[in-house]
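For this view, one protein chain was removed and the others were kept in their places.
Lettered A, B, C, D and E in written order, each chain numbered from 1.
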Amino acid sequence: MKRIDGRNFDALREIRVTRDFVPSAPGSVLIEWGRTRVICTATVEDRVPPFLVNTGRGWLSAEYGMLPGSTDRRKPRDGRRGPIDGRTVEIQRLVGRNLRNLVRLDRIGPRTIWIDCDVVEADGGTRTASINGAWIALADCLEDLRERKLIKADALVGGVAAVSVGIIEGAPYLDLCYEEDARAEADVNFVMTHDGRLVEIQGGAEGRPLEKAQFDACWDLAAGAVPRIAEIQHRTREGERFA
Amino acid sequence: MKRIDGRNFDALREIRVTRDFVPSAPGSVLIEWGRTRVICTATVEDRVPPFLVNTGRGWLSAEYGMLPGSTDRRKPRDGRRGPIDGRTVEIQRLVGRNLRNLVRLDRIGPRTIWIDCDVVEADGGTRTASINGAWIALADCLEDLRERKLIKADALVGGVAAVSVGIIEGAPYLDLCYEEDARAEADVNFVMTHDGRLVEIQGGAEGRPLEKAQFDACWDLAAGAVPRIAEIQHRTREGERFA
Amino acid sequence: MKRIDGRNFDALREIRVTRDFVPSAPGSVLIEWGRTRVICTATVEDRVPPFLVNTGRGWLSAEYGMLPGSTDRRKPRDGRRGPIDGRTVEIQRLVGRNLRNLVRLDRIGPRTIWIDCDVVEADGGTRTASINGAWIALADCLEDLRERKLIKADALVGGVAAVSVGIIEGAPYLDLCYEEDARAEADVNFVMTHDGRLVEIQGGAEGRPLEKAQFDACWDLAAGAVPRIAEIQHRTREGERFA
Amino acid sequence: MKRIDGRNFDALREIRVTRDFVPSAPGSVLIEWGRTRVICTATVEDRVPPFLVNTGRGWLSAEYGMLPGSTDRRKPRDGRRGPIDGRTVEIQRLVGRNLRNLVRLDRIGPRTIWIDCDVVEADGGTRTASINGAWIALADCLEDLRERKLIKADALVGGVAAVSVGIIEGAPYLDLCYEEDARAEADVNFVMTHDGRLVEIQGGAEGRPLEKAQFDACWDLAAGAVPRIAEIQHRTREGERFA
Amino acid sequence: MKRIDGRNFDALREIRVTRDFVPSAPGSVLIEWGRTRVICTATVEDRVPPFLVNTGRGWLSAEYGMLPGSTDRRKPRDGRRGPIDGRTVEIQRLVGRNLRNLVRLDRIGPRTIWIDCDVVEADGGTRTASINGAWIALADCLEDLRERKLIKADALVGGVAAVSVGIIEGAPYLDLCYEEDARAEADVNFVMTHDGRLVEIQGGAEGRPLEKAQFDACWDLAAGAVPRIAEIQHRTREGERFA
Partner (left out) sequence: MKRIDGRNFDALREIRVTRDFVPSAPGSVLIEWGRTRVICTATVEDRVPPFLVNTGRGWLSAEYGMLPGSTDRRKPRDGRRGPIDGRTVEIQRLVGRNLRNLVRLDRIGPRTIWIDCDVVEADGGTRTASINGAWIALADCLEDLRERKLIKADALVGGVAAVSVGIIEGAPYLDLCYEEDARAEADVNFVMTHDGRLVEIQGGAEGRPLEKAQFDACWDLAAGAVPRIAEIQHRTREGERFA
């Protein structure tokens, strides 16, 4: 199968990252992943949720949103009318869990780090792009806290990257765009450490259930892509601009 | 490691299913999975969501809830004060996706099948118990529609079962209870077809990232348990009572 | 008039009570009142509403809910979409007022006792069954607090039972089931102390206004039934199982 | 016991009714019941709730609210923050049921009659004053519909009046003001037809349970007051102004 | 152009003010402005919003509401179903800002003064009538606090009055009623100090944009009316009743 944009089955989309896209936030990026674009910010609030008050520990919380113009058909804002979309809840919990897991909450004091991922344009893979961009914003934010002497020790304990793999006509493809995703029989999102171990997995086969061998092929594609994403994350933080 | 209840690492908890637990619903069970107990009902509403009006197709929607007394610390009812819990949203979407996927929506007419899973007591594994019990309720409900000549052809296209596998001190264990789950480094929920292929997977390693070999061990445990669950589901529908 | 289920005009429906139905709660029953079935739990939260903070007094609060499959037509969950049903509010206030009235709030410390009544199946009389079952759960819960030395003195100051009486074709009938209720000209709910004095009354004559003589006949039927209910409540607590 | 305002035990408070207090509404009164003052309006909306669409029948719905300044301590507006107060729900359901019961819904066409009761000042008895005032507004509104030839036949099928009776130190007193109510052992609200039969009753004995004889004394006081209230309602509609 | 009610282009509608209309509130008026009638109360709550806790300063907050019967077509209550009306939010913010600006918040202690404006009947100009009436209620409320020795010094630092001016067929008219407003090309609300300086302005030209000269004519009409309103406000507080 020839891919829509001519990519190889194991190729990522073109990635661009603009660091410090929102100067008012201590950590921020605009991550462009093919046509998918997400603004990720990391900000700090000087209080913690009720269950952590007086424990000395901090927290990390994530929220996800889509700008109304980000999809072909206008996406109503979550929470303006009726309840928050279930998909939104699912994604922001995914982002929150995986980044919180990387922070030494005992080292950041009674603060909440907020990760906000706002999708400017959606062409598939917004949750994985959100994680990838948010990790950079988080790392910048924690470094900012340290530079300002608000925290003493490094609070970041590792790196994560995320990518989706889909099955189309029985074969695995890395990093599906929206049009591919709509045709896919299955789609699995992998969140992995920078050294390729699994942190979280979410996937489903709405079309055709997956054999173990197919699943293994998906895993291999994801594990192969993670180091490339990690490199982009690190080089962005070192000041390189991807375009 | 010796398990809390003396089970083998690859053993399911004791399972009991009371069919037709809620006679007012066309399909219902009380499923008892160790100390975890869930009431699952399948009911029919004669209308469809807005996006399906005039298409002739039906829909399946799921809701999940925990009775306030189901946990050691009272669980406030979702939606009574503040928004619905994110975990609730996540679970009911999981249940809904996987059962909807099994129904020929073009064969049930302009109806919505509601799957409701209400947890009477929670001791870990409520989402997998919900799926396992709800499949029975769904199958009974669809059969009832057919017996009452409201639908012509069989609308159920397959069977699913679900089970969790966790990693404790590096080793995989099938079907964790709450106390085990609290100690686990990782926990993966598998939803599989009755013949052992993957339909959906959700898992995370909050403690220690998973190596591929560990993940494979989890898969094997799950794949080994699914036929046993499927047999209980089928035998329940044939009238057998498990106790 | 012959009653649907052949009962005498002054007979209660068949009653079954399963004590400790929800082992995770310090007090709980499944009360089956004819086909009406309600799970009642009593649980303890270690804090009080804002207006009682620092008073040393406790509180009792009740919530009522119907499982979606409990009625012939699926009952949407309260609070999931739109506001909570007015009938739900009315019933849970009734339950809360009458049980709170029985607790020495100055003896339970800064705790809230939560009474939760969840209807598994509804065939009329869910509010009276809820009160009858909840009293048992409450008594068990307070005893548990005392056994665990969390409270010193007995905090329960009395017993209540509740029953409805309806007027059909001008004549009074005790304890209406749903089908009878739908035909009734009037329906009055009596909450009485175990010795037959009135604690609360709620009743309406949507069909035909009530003469005083008719009302007196209703009172007599209720007063005659209360000792029978009280006996079941007490014997349940002494360990007897009704079936 | 001498009453606070010197009234006899069986005396109503001073009552004043200003008809057409809100000229923009087809029926309206300001009812002043001692210091309790309520604005009641009856208005017409040309549509019905979903369950009545295409039935040709109409509906009546009631809402109750307290102006924030109506109580000594400011009463927050219902629904502005958090859910609607349970007491509000209870009262507006009471008002709605009892007035709806008096309207031939098959004669008003596909319209909803809205009864709105807004308390300007609260000194006890707001729910009974609301019913008494709303009946006048309703009757005026239905007459207006008939005069404008929008409905053909009289749609009002009777009259109701409401009054509370309380027990203080064992003895019954008619129509308690707030300060009396706070001291009462029991308080029962009677809604009766103009000829003295019971339509709805709501009452509770938070202090001391009621003997039947006490209850009977309450009934007698209420039944004695209803004709006096009915006369005021009728004379108001004939144009008399009470002051 | 002859005005509907025969007024001169620069004349205010007939104004009546009933002081202490709600005796339970420390400050209150019923202000009648032509057919527009608004109940304004000023009450005191002994706490402040979170951002002022422990600052020693107080706050002033305003809420606005329309009784359902106040308009020809029933106005649904804000917040009962769905979100609060945007117009309501806009008006209550306007009222709140302008009255808060007149209070020395450092002199009232940790208290919130609530201004509530409830429209009994709406015939245009409800926001300006609300401000005019609320100022009287506020002044009475602050005086009450001082008389009760709860505050030491005068906390009111000035007077405001508000009035609208509209353009109809190119010419300016003072204080439009609803019917005039519906025909107006532009409508500007002026809030001014009693000595005629501008405190807040809100205006729009939905029909035809305004030339500067037209705007100046509006300003002049407003500035000419403000002293007349101020006089009514002051004389009301001195005990005069306008009718």
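Everything below uses one rule, namely that a contact is a pair of C-beta atoms (placed from the backbone, for glycine too) under 8 Å apart; a residue touches a chain by one contact, two chains touch by 3 or more.
These numbers come from a predicted model, not from an experiment.
Chemist: Who touches the missing chain here, A:A11, A:L52 or A:L67?
Modeler: A:L67
Chemist: Among A:W59, A:W114, A:F190 or A:W219, which residue is in touch with the absent chain?
Modeler: Touches the omitted chain: A:W114.
Chemist: Could you list which residues of chain E touch the chain missing from the display?
Modeler: Spelled out for chain E, the touching residues are 83-84, 86-87, 89-90, 92-93, 97-98, 101, 188, 192-193, 197-206, 209-212, 215, 219, 223.
Chemist: For chain A, which residues reach the chain that was dropped from this view?
Modeler: 21-25, 28, 35, 39, 41-45, 63, 65, 67-74, 77-80, 84, 114, 116, 118, 120-122
Here, only the chains that are shown with their structure count from here on.
Chemist: Taking the mean of the C-alpha atoms as each chain's centre, how many Å separate chain D from chain E?
Modeler: 32
Chemist: Distance from the CA centroid of chain A to that of chain D, rounded to the nearest Å?
Modeler: 58
Chemist: Could you please state the distance in Å, as a whole number, between where the Cα atoms of chain B are centred and where those of chain D are centred?
Modeler: Roughly 50 Å, centre to centre.
Chemist: Give the residues of chain D touching no fewer than two other chains, as numbers and ranges.
Modeler: 83-84
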